[in-house]
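Have a look at this one before I ask anything.
All protein chains but one are shown in place.
So, subunit A:
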Amino acid sequence: MVLVAAFGATVEANKYDELQPNFWVPAALLSILFLGLHIVVRYVAPYADPVLLPTVALINGIGVAFLRRIDIANALNEKEGPPGIFSGIGGRQLAWTLISLILASVLLLLIRDHKNISKYAYTLGLTGIVLMMIPAVLPASLSEVNGAKLWIKLPGVSIQPGEFAKLMLVTFFAYYLVRKREVLSLASKRFLGIDFPRGRDLGPVVTVWLFSLLVLVFEKDLGTALLYFGLFIVTLYVATERSSWLIIGLLLFFGGVYIAYLLGASVGGPFANFYDRADVWLSPFDPEQYNRLGGSYQLVQGLLGLGTGGLFGAGPGAGSPLSVPEVQNDFIFAGLGEEIGLFGLSALLVCYMLIAMRGLRTALGVRDSFGKLVAGGLSFTLGLQVFVILGGITGLIPLTGQTTPFLSAGGSSLMANWLLIAMLLRISNAARGPATGAGGPDRSGPKKAPTQLHGAMTEVIKP
């Protein structure tokens, strides 16, 4: 939080040449909020991972401070006075953080044992799929932002349902796979040294694969498709311990993407958007791409911002992130990169890494399969999402409309990711707690007995 306050202070120093008397307020507010959540965690999940919360808090804080910095720049451009604490996108983000933290606390308070969620797995799965599909079905005017149909636009607020769907689907997959893992992992034929599953067992994978491609085509977003598919494949892989799933999955996915690219080139229609994005990715500095509407302008500006930042960055408040379109959303990393440089970004990257790794560590430590799959799936998804968006911004993979978890402006993403962290906290509590007390004494609930047994077994089977 001191870092966040320092960031805010430097911004103001750079922008106004003097500190505003209330520069510490957002940082202090955040500190109080995180302290609040910390206390909640201490009470309801005393064994929870101690690293997760502070790390996420740091990223979130930097996000709020940077968004406030954009507000200040905007206000200066409009020749207005300094923006209020709760006004502008930074202020809204602060408010969203408050709401998200409350939601996370509520989740922690309500769900005392992560295994209880498995009772609602089918409900969650169905809701997740419905949430995902809504933007695809809605007319573009209600769901399309910057060419990607990922939104539900209501008057006043826009929701990105995919963010929540992600959580729900992980839970559902975990439950489903715990039930089916034996069939999926045992019945197989060996071919070319790889264990291939039986044809009919491919059903769910193929379904999800088709589903992802549909998302790709109708929501016009490669990132989301990659995210869902990666999520599913990884949970599948973790559940069955069969690398054949990974290979099949990756082949299917990249095959599908390549076909979509070719179709985009020849047929156009729903595939055209993806084709465009791939083209932009392949040659961003082509003047034709640069000058085309919806071309590589944004990507190039992001890259130029990052490049300008160089190793050490221009310093908070000393860059000009406003020249990067959408710097408050998808491109926040590029904007930050200009100001905190390669070293700052690396630190952030390490923070994300830390979160994902602590999540996986939780998955390793927790004793039941369901918990393992949920924790593993969630952490991996978080990591994958960071990869997808940062890879997009830095030109490593085609750009997609993903948010940067905890950094980007936007309530949906922030809330969903905080709920994700709450889940991880809850599971890590079980993982790190004393073996008997993990789930609390209320083990006698409606039993999902197999769940427990599988969890026990996996400790033995090691390659």
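Here, contacts are C-beta pairs under 8 Å (C-beta built on N, C-alpha and C of every residue); 3 or more make two chains touch, one makes a residue touch a chain; residues count from 1.
Just so we're on the same page, contacts and distances are computed from a predicted model.
*Asks:* From the names "Penicillin-binding protein A", "Rod shape-determining protein MreD", "ABC transporter permease" or "Lrp/AsnC family transcriptional regulator", which one matches the UniProt record for the unseen chain?
*Replies:* "Penicillin-binding protein A"
*Asks:* Of A:26, A:90, A:128 or A:383, which sits in contact with the chain we cannot see?
*Replies:* A:383
*Asks:* Per the definition of touch given earlier, which of A:87, A:127, A:158 or A:323 contacts the omitted chain?
*Replies:* Counting the whole complex, the residue in contact with the absent chain is A:323.
*Asks:* Just checking the interface: what residues of subunit A touch the absent partner chain?
*Replies:* 77, 79, 234, 237-239, 241, 290, 300-301, 303-304, 306-311, 319-320, 323, 337, 341-342, 345-346, 349, 352-353, 356-357, 360, 363-364, 369, 372-373, 376, 379-380, 383-384, 386-387, 390-391, 394-396, 458-459, 462-463
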